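All protein chains but one are shown at their positions in the complex.
After this line comes chain A, so read on.
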Amino acid sequence: MKLEIKGLTKRFGSFTANDHIDLTVEPGEIHCLLGENGAGKSTLMNMLYGLLEPTEGQIVVDGEPVTFSTPGEAIEAGIGMVHQHFMLVPVFTVAENVMLGREQTRRGVLDRKAASRLVRDLSDRYGLKVDPDALVENLPVGVQQRVEILKALANDAKVLILDEPTAVLTPQEIDELMAIMRGLKEQGTSIIFITHKLREVKAIGDRISVIRRGKVVGTAQPSASEAELAELMVGRSVQLTVDKAPATSGAAVLEARGISVVDPRGHLVVKDVSFEARAGEVLGIAGVQGNGQTELIKSLLGLVRPDAGQVWIDGRDISRHNPRESLEEGIGYVPEDRSHDGFVGSFSVRENLVLDLFRNEEFSRGPVLKRDAIEANARHRIEEFDIRTETMETPVASLSGGNQQKVVVAREFSRPLKVLIASQPTRGVDVGSIEFIHKRIIAERDRGTAVIIVSTELDEIYALSDRIAVMYDGRIVGTVDPSIPREEIGLMMAGATTSAAANGGAA
């Protein structure tokens, strides 16, 4: 099936998310859509899938112009989509998820056997191993993604859209996904592969279209260098590595011993984790999302009470501290979900910059805030951290992701810190801001702060860390030096212990 997009435009009010986009996907082609967060990739795909209605432009399938006002119509036309946030019902089985929307019945009763058979047939044909009767919520993310692909294939998708499919996968799972994609391509399925990761584009793409600020700014061949692609994507030349001197590690500042956390559903999600963070050193915590990192960090802060174990800062037990007391011990915290935990969206930049500081004498006297001091602080931080905002009174919610993150970082860095804990410090942040935030983190390290970085992006872990702890299934499976190759860390992220990884490992 040949898919053409002609002059497709989407406006939200005065904001143009997609501006006259032209794109052609040939049958059996893997077409990569490369662009930064917020460049307009998802908007484009949602129009293609009937979730959004285009303001202007045309979608042409095999020479016939079509319009999709619901996903049902897009599916009918042979378009399948694997969403970044999976569209699976967690309490249903694989077969139930696959049959949903196209259920077969026998005398009114759901034909679950037929659905299981279909799943088994498809998974044999395309090499996607899945147990049709497993509950989706019990499956690892990589397998859940396979279920998403199966769902699309069950609908006879001729064009498959994969929206940031690698964000939640281990390096090995990414390899498997790419093998699956090649298999699909051989059987004639076209694939639109959306990503912001240059490495993947080069590894799998037949053709690359780059999107910036809602426009297609160019096409490239997979043979292009990463630097070229990055420049096309960002619009200027970018530095892909972080300059840093070797660390001068000092004494352990933060020590965690035997931390275990049970989540509200009763699962043990952090299992007897012990580590230490040393002054002047970056400890990177790597791992696929959902392996206990979130809960571990929250337990360090006092946002959840660990069910076992203790945390010390400079030898003082802070395990029973509430978050404010922990912050007062000198912890700086950049949360992984900034819009949820990092700022109050409807508050201004000025107010958000003192959100955990307004109690200090510097900013308040008794119950009264010192307006002048808070304004001076805002002016100073906005300049120092290059926060792009119209005024200091602009609500943070209306800033771009990168600038929102800079507000959080600026606030946390404006206190004297002993420990900096940053979770996903650059998630959903543009390349320019990534460079800036990385530099500031290294500067903080060089000032003698113990830094803990939690990231699911291996590139980021490698760029910043002086030591890497890998988490899998609630445990730290090993702590290694950043000189070890990516493949070994990848194996550890899938649960291999350090020694097994060193021996070539079993994945």
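Here, contacts are C-beta pairs under 8 Å (C-beta built on N, C-alpha and C of every residue); 3 or more make two chains touch, one makes a residue touch a chain; residues count from 1.
In this section, contacts and distances are computed from a predicted model.
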item: Protein name (UniProt record) of the chain left out of view, among "ABC transporter permease", "Monovalent cation/H+ antiporter subunit F", "Ligase-associated DNA damage response endonuclease PdeM" or "Quinol oxidase subunit 3"; value: "ABC transporter permease"
item: Touching residue (missing chain; options A:Ser274, A:Gln289 or A:Ser398); value: A:Ser274
item: Identified contact with the non-displayed chain, of A:Ile75, A:Ile191, A:Ile374 or A:Met392; value: A:Ile75
item: Sole residue of A:Asn18, A:Asn46, A:Thr389 or A:Ser433 that reaches the chain not shown, by the stated touch rule; value: A:Asn46
item: Absent chain, residues of chain A that touch it; value: 46, 49, 51-52, 70-73, 75, 81, 83, 86-92, 96-97, 99-103, 105, 108-110, 151, 155, 252, 255-258, 260, 262, 265-266, 268, 271-276, 307-308, 467, 469, 472-473, 475-481, 484, 488, 495, 497-499, 502
